[in-house]
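Each remark here refers to the structure printed beneath this line.
All protein chains of the complex are present and in place, except for one that has been dropped.
All chains are identified by letter, namely A, B, C, D and E, in their written order; residue positions are counted from 1 within each chain.
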Amino acid sequence: MKKIATFGEIMLRLAPEGYNRLFQNDRLVSTFGGGEANVAVSLAGFGLDSKFISKVPYGEIGQAAINSLRYFGVDTTDIVRGGDRLGIYFVEKGASQRPSVCIYDRKNSAIATADKQDFCWQEILSDVGWLHFTGITPALGDNVYDICLDAASVAKSMGVGVSCDLNFRSKLWSREKANKCMSELCRYVDVCIANEEDAYDVFGIKAADTDIVGGKLDGKGYEGVAKQLAEKFDFKMVAITLRSSISASDNDWSAMLYTDGKFYHTKHYHLHIVDRVGGGDSFGAGLIYGIMTGKNPQDMLDFAVASSALKHSIEGDFNRVSVQEVQRLASGDSSGRVKR
Amino acid sequence: MKKIATFGEIMLRLAPEGYNRLFQNDRLVSTFGGGEANVAVSLAGFGLDSKFISKVPYGEIGQAAINSLRYFGVDTTDIVRGGDRLGIYFVEKGASQRPSVCIYDRKNSAIATADKQDFCWQEILSDVGWLHFTGITPALGDNVYDICLDAASVAKSMGVGVSCDLNFRSKLWSREKANKCMSELCRYVDVCIANEEDAYDVFGIKAADTDIVGGKLDGKGYEGVAKQLAEKFDFKMVAITLRSSISASDNDWSAMLYTDGKFYHTKHYHLHIVDRVGGGDSFGAGLIYGIMTGKNPQDMLDFAVASSALKHSIEGDFNRVSVQEVQRLASGDSSGRVKR
Amino acid sequence: MKKIATFGEIMLRLAPEGYNRLFQNDRLVSTFGGGEANVAVSLAGFGLDSKFISKVPYGEIGQAAINSLRYFGVDTTDIVRGGDRLGIYFVEKGASQRPSVCIYDRKNSAIATADKQDFCWQEILSDVGWLHFTGITPALGDNVYDICLDAASVAKSMGVGVSCDLNFRSKLWSREKANKCMSELCRYVDVCIANEEDAYDVFGIKAADTDIVGGKLDGKGYEGVAKQLAEKFDFKMVAITLRSSISASDNDWSAMLYTDGKFYHTKHYHLHIVDRVGGGDSFGAGLIYGIMTGKNPQDMLDFAVASSALKHSIEGDFNRVSVQEVQRLASGDSSGRVKR
Amino acid sequence: MKKIATFGEIMLRLAPEGYNRLFQNDRLVSTFGGGEANVAVSLAGFGLDSKFISKVPYGEIGQAAINSLRYFGVDTTDIVRGGDRLGIYFVEKGASQRPSVCIYDRKNSAIATADKQDFCWQEILSDVGWLHFTGITPALGDNVYDICLDAASVAKSMGVGVSCDLNFRSKLWSREKANKCMSELCRYVDVCIANEEDAYDVFGIKAADTDIVGGKLDGKGYEGVAKQLAEKFDFKMVAITLRSSISASDNDWSAMLYTDGKFYHTKHYHLHIVDRVGGGDSFGAGLIYGIMTGKNPQDMLDFAVASSALKHSIEGDFNRVSVQEVQRLASGDSSGRVKR
Amino acid sequence: MKKIATFGEIMLRLAPEGYNRLFQNDRLVSTFGGGEANVAVSLAGFGLDSKFISKVPYGEIGQAAINSLRYFGVDTTDIVRGGDRLGIYFVEKGASQRPSVCIYDRKNSAIATADKQDFCWQEILSDVGWLHFTGITPALGDNVYDICLDAASVAKSMGVGVSCDLNFRSKLWSREKANKCMSELCRYVDVCIANEEDAYDVFGIKAADTDIVGGKLDGKGYEGVAKQLAEKFDFKMVAITLRSSISASDNDWSAMLYTDGKFYHTKHYHLHIVDRVGGGDSFGAGLIYGIMTGKNPQDMLDFAVASSALKHSIEGDFNRVSVQEVQRLASGDSSGRVKR
Partner (left out) sequence: MKKIATFGEIMLRLAPEGYNRLFQNDRLVSTFGGGEANVAVSLAGFGLDSKFISKVPYGEIGQAAINSLRYFGVDTTDIVRGGDRLGIYFVEKGASQRPSVCIYDRKNSAIATADKQDFCWQEILSDVGWLHFTGITPALGDNVYDICLDAASVAKSMGVGVSCDLNFRSKLWSREKANKCMSELCRYVDVCIANEEDAYDVFGIKAADTDIVGGKLDGKGYEGVAKQLAEKFDFKMVAITLRSSISASDNDWSAMLYTDGKFYHTKHYHLHIVDRVGGGDSFGAGLIYGIMTGKNPQDMLDFAVASSALKHSIEGDFNRVSVQEVQRLASGDSSGRVKR
């Protein structure tokens, strides 16, 4: 099977221990993460050949980021080295009524200041069968948008499938800018992934009868969203994750898929959250796994949502689960009984 | 705005990590706390000028207690230094059916052995607009009761508003003693704060139709309690927090307020508890914040109960939340969605 | 009162911190545990004289295992020393939909390679009034089955009461082997303890209308199981714990007892799980405590199920609770209100 | 062999991690220790039957102290239970030019407030062959001095050997008081242990040509001290440890012994200090081990000083070393080569 | 006494635990530090009123930096708030032949992008008697150099004494730039502090007969350096610290002072290093303490070098020692004997 390439930023992630607030004591848990890196790790964990593309600085910090990917077997040989710094983000885990907090210190990172010439996509994609990126990557700057556009168009021209997770981040760009850029990029995208808010934030497409802050979501209400998205950009597939936030500790989680004119829905998982960062990425990875291994739409959706349900029980950005574990959950055993 | 002074004991707090029982391994989390100190920290965190009054010994332990208050911007310059030791308490976090455990080793502490001459309230209160103490302080000993009485009466005479959280502690004094002393102190009190048990424990005033151990509380049932309290001592305001203990991990939390002949109630928060010590203090601080910033009764009650709801998600005695965070919750967003 | 002896394996238990997956970082929590050791510790914690019987190697690791028992006051003087290694098991705590994982590295342990001559049961049981073992012990090998049979038959002949927790482990032996061996051992057993799966796994006795993986259990449905078990082996008492697994984080927990032709049931505890390993053992210890102190059937069952409900809130294999704490819960106070 | 009893205080020991100053972060390492408890643990670790005598309060803290002794196999059954609190001390590890700091919070502890009637020495000593205490114990108060005197005189009358480590603590009593009390107690003592300062502090006996603060010690210079001590109280044996403090990280360590009119000296160990608290106690335990196992004077002194040299490399009060480890060092292998 | 103001950058400091290399495991020790902040903390710890001046961003990270200063009693009320980010630096502790590593990620920090208008020095210095900065501050950028020049010249004009630690950092600017800027700034400086390399790096003034990398330093050889510096800029006082690096674990440390035409030297301390970052700052703080309290030159130099010797035994940038502790060492007691 050809490799799956993901393109984006990997950052140093700094989080207080347990439910501490930031700097409540003198320890930070330091790991690495970032939307597309998370997808690459997840796919490697599923046994597929994944490859992460980015620009990462020389030195101890950049090397540690790369090593953290190699640990899982992700191919890092096409990562461009150079630039001034690795982006950093601080994550504080929420609980009960207290929301999680993310603070970004990612400006002027190596990838955010990368140049189009840094990446030769013909070469990078020569052993690649699928390319994935999220809306965070083009939001890093016009230069990165250009690189992203280059990647997507070259992929298209080479017959490489392309998936994109809309992933709107209001701290990185405006809705208008996102609309403009993502519209351009989506021309090359085969599979579009979104959460319950993205379609509206980026393209102004709203679900019927939904109250996101109030925490009530209705899968049915998103059928229209998926259909509109698919038709607007001629996507082969649109997948939408649906998070009902009861509190920072409890979420309901499900997803829906639209492909070939049909809608697919999953069961709802009631999640006790350990760490929700990377939840969407683990869904994307599950979906790509399903596509690459030829699952039927319902199975790939069930696999993707089970994959992401498990992610919520795992510390850090990376989803440390095996195909067997996801399959077991997807096939109905959610009792959490001890494996012994 | 004038300062808010709180008077009481600050102790070294020693707790095992996570859900360990005491001494289950060789690590204790060491912080500092105590009812009135918690209120001072909370108010400083809300951006008000707060001042903590106590007696604290010289040496590394006492200094660390003071530093822990300065960290938050609490004014510690009027803390009297001297005495033999800082009180200590051990806290073991409960979970599920296992209750939290508090063990006090506070006898002979600097404040418990303080002398009336240690505190010159005319001076201490010269830049103060509000004075707060709890029922724990006078329970520390007849000498401390005397100091407390001195503080309250001087405050009254200087036109400083006074709030008192009844906070009955059966390990410190008997109901009879509490009744006698608190009755005297309450003559100088403007705002009385209590939890669902205090009014009965201290003054024998019981709510209608309530089963505290069984965990069912009815806000309506406490209207009579508030009214009786207010009338007995001519309080301007009586606020009662209502905790329904489903388990050590899950509580329902709400509050009611009686002022100017009217009753105010809040929504119920379903809390997943991280650390419930200091929950009442964070309510008191929220209420005082509301009073000092001129909120209307419903708003100040909503702010106070949201403030304390958030406290339950935070490790340690101190409530590490901002006005913005409380306001966001008070105005209805309890979904705990990530802030990014 | 005579001592209670338990016979089995004690292992080094290695677990990642918090909800980490195994080897997610570079720290493992190292404690010791094992079914019968857990029972001995629990009983010592209840103030009874307990004695643990096993074979443990010389050297730092074996000694630390023994010390961990002495810490609780368990009599370790009859533990045989020798053999090559102490068994090890790795435990990863589950959460939400992710189940806990146990990995055993216990082959060739001192007890698994022990010889019948290592144990002189006449001497070991000379100061013993009750003997307890679980189905794990005979599953360690034919030699250990022989030792177990020796222990049970000598106990019977000396008038020592015998309890056995069926505790089927599919990784250690087949159902056929278990059926054959346990049938032989049960001839000497007075009190049989089982969970909702054991009776079927070992003896093929199935409850009516039950779906274990689906997580719905009906105490009534197990009355037939208990009765059949009791009649098949002439047990004086059969106790069955009933775990409804809603998720790895939430279980419902109850138990039923059959003795003297009567059925007894308990309330259901809704558990927020801290650590469920040793849950069954803590039930067994509670039951033996009830037997040894002469409680009536309902009271001993209530005590046993309260004891095990509390265990689920405690890290590690060992149940670190006092009789007072169990009694408080058994008598109905499950609100988890702070003890202060 | 009969048991060795030690009588004194066991305290909760709280120390910051590594070389942190007290309260530099929010973690304290919590263990238990105290001069005579340290000796009991050391002797149990050497395989002898030791018994610790003290008064320890009921509750979690006292029980954990007792458990920490049982862990090592120390007999704790004669510890009297009761009193208000367990003494606490804070230890901050020094390094380089920064000295270690000990802060005591031991007033009003159970043993410090114990009553003579609490201890029946005829019973306690009935299975005992040797009694050990230090000068700290009588310094806890007149009541404890009385108990100590009772213990020593009963021991003498029962033919139990008695050793005493002078261990002068200026924070507990004056030199005059110490002189008076220790003179009385020493009438019952067979073996006297002291460090380079004690003889002068307690009895005004000074070594020739010695500069303790300057860090230069001369074993020869202490021959006169030992002889004077022995003659003054008719001791059978006087042992003196000699610490040359180069810095908080580096000490030279040796000892001398006077018995039967002869002087014995040891080599000097150059110590890289991990934790020096309990260094003297580990020497005492080594000496008692030598006496109880019938070593000749040079061998027992070499064993004692090797035992205490090893202690300086071990965290906490307790000396966690085996007879084999001490013997290996005492017989000359101090190269620290890996044992594999 | 008037306040001592220090002006510079405070950064988030991230360091692996113990002797781990960066990212060797998933924990970083997070504290705050920076040359001038370290001096302010040290002075506050000595009981003087110190005030830290900088620009620090809004938000959790900036606030935590400020809180970490308030903890020690440093006045933070004149810190300007705003800007994009707080500078970060990573520190890896060296050992033996492996040097410590510092990695800076401080570009675009709030202070590095501050504007001259942000600081009104007339106001800031109105309650100030002494101003201190280091060569790091003007090296942050031309804008910060301008602010620094403004500060120094205003101080001069207001009669505020000025000290400057040359502190050359080759990663921040070139020797030529440093020479030019520092020459200008030094016109306003009364007291110049340097280490064994600074005078040469910044002004090209070289000591006689010295081999810094080889680790041999000769105080006498620096007399000429001090004299040349003093004469070039008309400094009232020049102090030079002298570090002989034997290894990352062992340094010899001393200092010399030139004032009023006379040279003063100190003893050499042989340091076992716990954390050497901030060593120079702790010397500067000690010197300023000596100046402000009117010590004579030899005493202030002895105090300063003892202060910095102690710093090397303390984790983190901040020097957590009291005047008493420094005095004890300065007056000759370097044996490191336990204080108890």
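The criterion applied here is as follows: a contact is a pair of C-beta atoms (placed from the backbone, for glycine too) under 8 Å apart; a residue touches a chain by one contact, two chains touch by 3 or more.
What you see is a predicted model, and the numbers here were worked out from it, not measured in a lab.
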Report, in label order, the displayed chains that the undisplayed chain touches. A, B, C, D, E
Quick one: say which of C:Ile103, C:Cys120, C:Met158 or C:Ile246 touches the chain that got left out. C:Ile103
Going by the contact rule already stated, which one of E:Val101, E:Cys120 or E:Val338 would touch the omitted chain in the full complex? E:Val101
Touching the absent chain in the whole complex: find that residue among C:Thr6, C:Thr31, C:Gln97 or C:Ser307. C:Thr31
Using the document's contact rule, name the residues of chain C that touch the chain not shown here. 14, 21-23, 26-31, 59-61, 64, 67, 84-85, 88, 90, 92, 101, 103, 105, 107-108
Could you pull out which residues of chain D are in touch with the chain that's been left out? 18, 269-274, 306, 309-310, 312-316, 320-321, 325, 329, 332-340
On chain B, the omitted chain is touched by residues 24-27
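The working rule: only the chains that are shown with their structure count from here on.
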Of the pairs given as A-D, B-E or A-C, which one copies A-B, with over half of its contacts the same by residue number? A-C
Please tell me whether the contact surfaces of chain C and chain D are same or different in residue numbering, using the over-half criterion. same
What is the distance, in whole Å, between the centres of chain B and chain D, each centre taken as the mean of its C-alpha atoms? 45
Mind pulling the chain B residues that touch 2 or more other chains? 18, 21, 67, 101
What's the contact topology between the chains, one of line, ring, star, complete, other? complete
